[in-house]
Structures are given as C-alpha cells and as structure tokens.
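Right, subunit A next:
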Amino acid sequence: MIPVELYIGLSVVIFSIGLYGFMTQRNGVRMLMCVELMLNSANINLVAFSSYHGNLTGQVFVLYVIALAAAEAVVGFAILMSIFRMKDMIDLDKINILRW
Partner candidate 1 sequence: MLLSLIVLIPLIFAVLTLLTKTREQARAMALVATVSVLLLTIYTYFNFDSTTAATQFEEFYSWVPSLGISYHLGIDGISLPLILLNAIVMPLLILFTWNDDRKAPNRFYSLILITQGAVLGVFCALDFFLFYVFWELTLIPLFFMVSIWGGPKKHYASIKFFIYTHVASLVMLLGIFGLYFAAWETTGTPSLSIPHLLAQFQFIESGITRDLIFLALLFGFIVKLPVFPFHSWLPDAYTEAPTAGSVLFVLLKIGGYGIFKIMLPLLPFTASPNLMITIMGALGAVSILYGAFLALAQKDLKRMVAYSSLSHMGYVTLGAAGLVSLSVSGAMFQQFSHGLIMSIMFMSCGVINKATGTRIINELGGLAQRMPKLAVIMVLTFMASLGLPGLTGFIAEFSVLAGSFVNLQGYVVIALMAIVITAAYHLWALQRAMFGVYKEKLGNVVDINGYQTLAMGVIAILILYFGLNPSPVLDMMLTNSEHIIGLMAGMGV
Partner candidate 2 sequence: MDLMLFAPEITMVATGLAVLLIGLFLPVDSKKVLGYLASLGIIAALYLTIVSLGTNTLAFYDTLSVDALSQFFKIVFLVVALLFSIASIKYTEGSAHVEEFYVLAIFATIGMMLVASANDLMVLFVAFELASISTYALAGFEKKNPQSLEAAMKYFLIGSLSGALMLFGITFLYGVTGTTSIPGIADSGAAIAASPIGIIAVVLLIAGMGFKIALAPFHMWAPDTYQGAPSLVSALLAAGSKKMGIVAAFKVFIVALIALQVQWQIAFAVLAVITMTLGNVAALSQTSVKRMLAYSSLAQAGYITMAFVVLTPMALGGGILYALSHGFMKAGAFIATAAVVYMVLSENKDTKDPDHIDNFKGLGQRMPVTALSMTIFVFALAGIPLTAGYMSKFVLFSSTIQAGFAWLAVIAIINSAISLFYYAKIVKYMYFLPTEGTKVSEPLPYTIALVVAVIGVLAIGFWPEPFIYWAMEAGKVLLAGGI
C-alpha cells in the first residue's frame, strides 16, 4: 500500500516545479504551462485524498478544476495573443511599462 504522503509529496514537488517555472520563465506560454502544472498537482492531491477518504467529493472537484483550468487558459492565451500581436514577443519580463 502506498502511503498517502507519497502522493502528496509528488504533488508538492510538481507544485514547486510549477512555482519555479512561473518565477523564472520569461515566455508567457511557459508560464501558463506552469500554472497548469500547479493546478494539476492540486488535482493529484484531490484525487489521492478522494480515494483515501473514500468519498467522491475530491474527484468531482478535479473535474471542475480541469474545466476551470481550461477556461483560465483560454483567457490567458487570448491575452498573450493580444500581447504578441502588439509587441511581436511574449517575453513578459520586458513588459513593464506599469511600475512604481
């Protein structure tokens, strides 16, 4: 039997990778991917807990999260597209006219 800590550990590691990528990547698309990574690590958690708890709430939640992730990604990509259209690049660390 696999202890639940391992699932959680996995998810935390993935989440941290997502965080790391989010902080270090310049490319907007990669950053979005990192967000997806984080959301999915949460999904791992949910599923693991769901099955360890023996109730399906977590799994239902996973479905919703997947849908939400999709919706979020759609909007995100749309914004990135607009930026790309305007600047011909999506290196987000160069987009900082709003500061101070």
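In the analysis below, contacts are C-beta pairs under 8 Å (C-beta built on N, C-alpha and C of every residue); 3 or more make two chains touch, one makes a residue touch a chain; residues count from 1.
Regarding candidate selection, all candidates are chains of the complex that A comes from, given by their letters.
If you're wondering where the values come from, they're calculated on a predicted model, not measured in any experiment.
In summary, of the candidates 1 or 2 that share the complex with subunit A, the touching one is 2. Residues of subunit A that touch candidate 2 in their complex: 4, 8, 11, 15, 18, 22, 28, 31-32, 35, 38-39, 41-42, 45-46, 48-49, 52-53, 55, 57-58, 60-61, 64-65, 68, 71-72, 75-76, 78-80, 82-83, 86-87, 92, 95-99.
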